Every structure is written in C-alpha cells, then in structure tokens.
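Only one protein chain is missing from this complex, and each of the others stays in its spot.
Letters A and B mark the chains as written, and numbering starts fresh at 1 in each.
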Amino acid sequence: MSGEVLLQTVRAGIEFGGLRALHGFDLEIRRGDLKGLIGPNGAGKTTAFNLLTGVYVPTHGEIRVCGERVNGRQPHQINHLGVARTFQNIRLFRALTALDNVRVACLSDERPVFTRARIDELRRRSSGKSPVAEAMDALNNYVDWWRALLLTPGFQKEEAELTRRAEELLEVMGLSHRRDERARNLPYGEQRRLEIARALGTRPKVLLLDEPAAGMNTREKGDLMVLIRQLRDQFSLGLLVIEHDMKLVMGICEEITVLDHGVTIARGAPERVRQDPKVIEAYLGDSYLASHGLPVPPHAPTSETPVT
Amino acid sequence: MPAALRGLVPVLIAIAVLAVLQVLVGSSPFFVYLASIVGVNVVLAVSLNIVNGMTGQFSIGHAGFMAVGAYTAGKLSLLIKDLAISGLPGVVSDQVQFVGTLLAGGIAAAVCGFVVGLPSLRLRGDYLAIVTLGFGEIIRVIVQNLDLFGRALGLSGVPQTSSLFAVWFCVFLVTLVARRIVGSTHGRSLWAIREDEVAAEAMGVNTTGYKVRAFVISSFFAGVAGGLFAHFVPIINPGSFTFVKSIEVVVMVVAGGLGSTTGAIVAAVFLTLLPEALRTLFLQVGGLDTGASLAQKVDQIRMPVYGILLVILMLVRPQGLFGTREIWDLLPRWLPGTRRGLR
Partner (left out) sequence: MISDFAQHLINGVAAGTIYALVALGYTMVYGVLKLINFAHGDVMMVGTFLGYGVAQRLGPERQSTLWGVLLVFLAAMLGCAVLGFLIERFAYRPLRDKPRLTALITAIGISFTLSYGFQLDFGPLPGAAPRAFPEIIIPAEWLVIGDRAVVIWNWQVISLAIAIALMLMLQGLVYRTRFGRAMRAVSFDHRTAALMGIPVDRIIALTFMLGSALAAGAGILYAIKDTAIQPLMGLYVGLKAFVAAVIGGIGNVPGAVVGGLLLGLVEEFVVGYSSSSWRDAVAFGFLILVLLVRPGGLFGRVAAEKV
C-alpha cells in the first residue's frame, strides 16, 4: 500500500573533512511503507539516520519532510514535522521512569496563545526562517511556563492528557507494568521497546528504527517483527529500519536499500537484493564470490573514487 | 477544592506562617540577620540547582548574577530613597519600593542570564563553566571600575528595608517555582536534557531553548537574592560577589545532591550556619583575643575545607546527600500537588 510521500531525500550526502560518509543518497518513504536499510558496518546507515533527523547538516542534496525542505533545521524541529527515531545504542533517559520517558516525548498540540498549526504554516511559507513565528513560539512558551507555575486548570488538564497518552503507548508496547520503574532497571528487550514507545509519543509520521532487534533472542525478534507491522498499521506510519539480522529484514521489509562505503549499491525487493552480487561482495568480499564461482561485478563508484 | 485555587493554597499558607514568624522573632536583629543570610544562600542554592542539577549544566558564575541584582536593586533604592508614594503610610511605601527594586534586580540579572546563556549554551558543556566564570569576573571588574557603583568601596546607605518575612518569602517562592517546574512537562524536559541531550533533542525537546530558559529563571532568582542581600547588609562591595562565593553555592548544590531542591536547601542551611555557629562559639568561649583569632581561623579554614569536601564527596558519594530525591516524595499520595513518576 502506498500513500503520500512523507520523507524524501534527493541525492543527499555529508562529508567529514575529506571523508564522504554518505553520498548521493536517494530515499522515499510513503505512508504505509516498511523499508529496510542494510549494509556492512561503517557503511553509513546511522549517518543516513542522522541526516534524516537533522543531527548532521547535509553538505549536499536535499532532505524533505512532507514536501518541505528541512536542510539545516534543528533536530527537534524536524521531529515536530513528523520524523522520530530510535538509537543504535539505546539512549533512554535512564534515571526517569518508563512513563516519564514517554511523557517527555509527548508534546501537547494545545498551545496557550497561538496554535501550533498557525505557527507551522508561517514557518512553512518562509521555509523555516520566520522571526514572527519564533516570536509567537517564544510567547507561547512564556505563557506555558507561567501556567505550570500557577497550576492553572488548563495546565492540569494538559498534564492529565499527556499522562493518558503516555500510558496508552506503554500499553501498546506491553510495558504498562513498568510504568513507574526507572528506565535503567528495565531488562534489555523492554528497554528497546520503551525506546519505540517514546518515539511514538512524538506522534510521528515516519519512524526510523536503528537496529531495533539488536541483542534480542529469536523469540523476541519474532515478536518484534509482528509488532513493527502492527505499529505501521495502527499508527499509519512510514517505517525505515536499519538491521543486521537478515531474516528480520527480509521478513518484514518490502524494499531494501543496501549501502556500502556511503554509497547505495543496490535497492529493491528482498529477494532481488539477496541475490545481487554487489551485495554479496560487500558483505562477504571478492574471494567468497570467486571461490563460489560467482562473477565478480565491476566495481561501482565508492566514496573513495575521485569524482571528476 | 476547586482546581483553579489549588495553585494558590501553598502561597497563602506560606504568607500566614511567615507573618507569624515575623511577629514572633522579628525584633531580634541578630536572629533576623542570621536568618537572612541563610535565606539568601538558600535562594542561591535552589536557583542554581535548577541549572546545575535539573538541567545538568555546569554554571559557576552565580555570584555574578547575584552582584547584578544587588547593585541594581541597591543603586535604585539609593536613588528613590527620598521619594515616597503618596497616599500610603511610610512603611508600606518603603516596602513597595523595596519590592520594586527587587524585581528590577531580578529582571536585570535575568537579562544578563539571557545574554550570557544564549550563545554559550549552544556550545559544549565545559564551555558554559568557563563563560559563567568569566561573566562573574567581568561583572566584578566593571563594578570595581565605575564610580556609579562605588568602585572598590561599594555602595553604602542602602535603606535596610529587608525583613525576615521578605527573605523567607522569596525562599518559599523559589522553592515553589522549582517544585512546580519539576512536576510539569517542562521539568521532565529539563531532566531529559540532563540525562541525554541528544535523545531529548530527537524527541522534540528544544534543548537550547530549555537550557536558556532554565538559566534565565535561575539568574532571576540569583538577582533577587542579591537584591535582598543589598537591603540587609550595611555595605555591598565587589568583595561579596567573588568567584569564591560562586563556588560556595556550587558546593551547596553538589553536597545536597545535584537535582534535589531539598538537598540544596538543607546543604545551604547547614553550610551557612556551621561557620557562623563556630565563629560565634569561638567568640563567646574564647573571649575577645583568642576567640577572635579562632573565629578568623574559621573563615580562613572554610575554603580549603570546602575544597577537600568536594573531593571527598566526588570520590565517596557523588550523588550528594539526597541524590535526586525530594522530601515531598515521602508525602502521602492524596495531598494536592504530589506527583508520581518523576524523581
């Protein structure tokens, strides 16, 4: 199933000093998509995620969220536009409870003075740089803090609403029983699920999962596969998953992009990608191909090939 | 109780309690002075805790903001000393002026907090320490060089309109603010920044904005503390607002537990009373000669003791006395305002 284009990159890339960590990266995530991103270690997968979420500023190319160009915007702004992520090494707020971890992510849409929709519209029209919008936002925040200080009824209602939303998400991820437990005390598998619950708290349109199954056993991975599909349907998301576990990736992803040395070397349905010689070479090397009598493909341009 | 009034109840209770206290002990100048010194330090510690504790930043220039508040409020008071608000009895008019200068001092300090915080909170964490330190020093040098502020001799003659009620009402206010922030989405966001700034940013928290806001609030109260200070000590001069003072407040916050408002209060009270108590003890017991020199020794030995205290604390109990716990976590659930979850 295919819906509107939520996240799109056009030949995006980033350079660190002389190193091209990612180059010519094209991607399209639509509502309902479940795509995978794989590649050997150091291929640039997490770099891609960092680009998509605004942690890195692309040195070339464009990143668009719902058609809006977001190059150079702050990560929290990109998150507000609908992109959420989890991290390769779990980055929960360890001293906070599970409930609070999710509550931090749940931001209210109700703004005290100017509505969020109006501010977003202003921002959109001036491609991200609108002093008026910033001023409106600042005023909103100022009033917000005063509401918290005075414990106004509006504030109390909002808090209750946030708590309710967070509790719902914990329920969906099967973590209700851990509500008041500090995140660092949770077993590993639950921590990973909590990270996903937290990301969902931001009400994203696109969810980027960075190795969600890392460290899980087979049963947990199976459950996760089902869960990811459920989330996609329940929340009408577009999903992009980085994973090393081939079975999981091949099992749930409709399209897989393969990176190596920062460059896309293959893209397509799982079956096709699995048999692509370039992919095999990237993971297993020339010698494997040679010793198995498979043709060694001509070398595709890598980030190290000088570009004229 | 109607939801709309829940917010105000503690304020009313505080006013009542403090008024009683003021009447009971307000006539003993020594006690009032002591309580005022303690109170000011508590305000400083609780406000610094918002930035260093809750938000996990490292600001070591708090005395600079205190100085801004003290000099602004003090100078203002000196200027309007001979004016009075017509229609109000003298005492009331004085107090209104006093509150006005406090607000002015707080706002001036808050503006400084904004100016200092906005560029430096964008940089790496260590840099905030350097910049806040520098700010404190720059303020000291500016004040020392301007006739407007009395240079090294400072300002004298500021009307001593502070009172036990005033100081401890401010203590109450800053504690209330700290607590209400913590129990809100804003407090959770601050803690998230403390725990993992990158993750907080990824979850939609405007980390720079929040850090600056925490910094501004903290500076405001430091300014108010300074303003109070100016109105119960006979002279204010740059020597009261040195780097040493900043570190004293840092010690209080760290010893109490970074992030715990209760800890900050307890540590501030203890660390202010202890040297005072020792000093008084030596003076009483030792008489004028040996007593006085012993009392002086207390002052001298205070600083290296703070130093050693910090080192031992970090090695043995880095979370301080209270860690991140609060005394109100022990309150029964049904009391208004008690929150679950965030610790």
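Some points to look at:
Here is the rule we use: contacts are C-beta pairs under 8 Å (C-beta built on N, C-alpha and C of every residue); 3 or more make two chains touch, one makes a residue touch a chain.
All figures in this text were calculated on a predicted structure; none of them were measured in a lab.
Although one chain is not drawn, the whole complex shows that of B:L21, B:V111 or B:I130 it is B:I130 that touches it. Contact with the chain not shown here comes from a single listed residue; of B:P89, B:P119, B:G157 or B:G239, that residue is B:P119.
Listed here are the subunit B residues that touch the chain not shown: 56, 58, 60, 119-120, 122-127, 129-131, 133-135, 137-138, 140-142, 144-145, 198, 243, 247, 250, 254, 258, 300-301, 303-304, 306-311, 313-315, 318.
The rule we apply is simple: only the chains that are shown with their structure count from here on.
Here the CA centre of subunit A is 42 Å from the CA centre of subunit B.
Partner subunit A is touched in their complex by these residues of subunit B: 3-4, 6-8, 176-177, 180-181, 183-186, 188-189, 191-192, 195-196, 198-209, 213, 324, 337, 340-343. Residues of subunit A touching subunit B in their complex: 53, 55, 74-76, 79-80, 84-85, 87, 91-97, 99-100, 103-105, 107-108, 141, 144-145, 148-153, 155-156, 158-159, 162, 180, 182, 198-199, 201-202.
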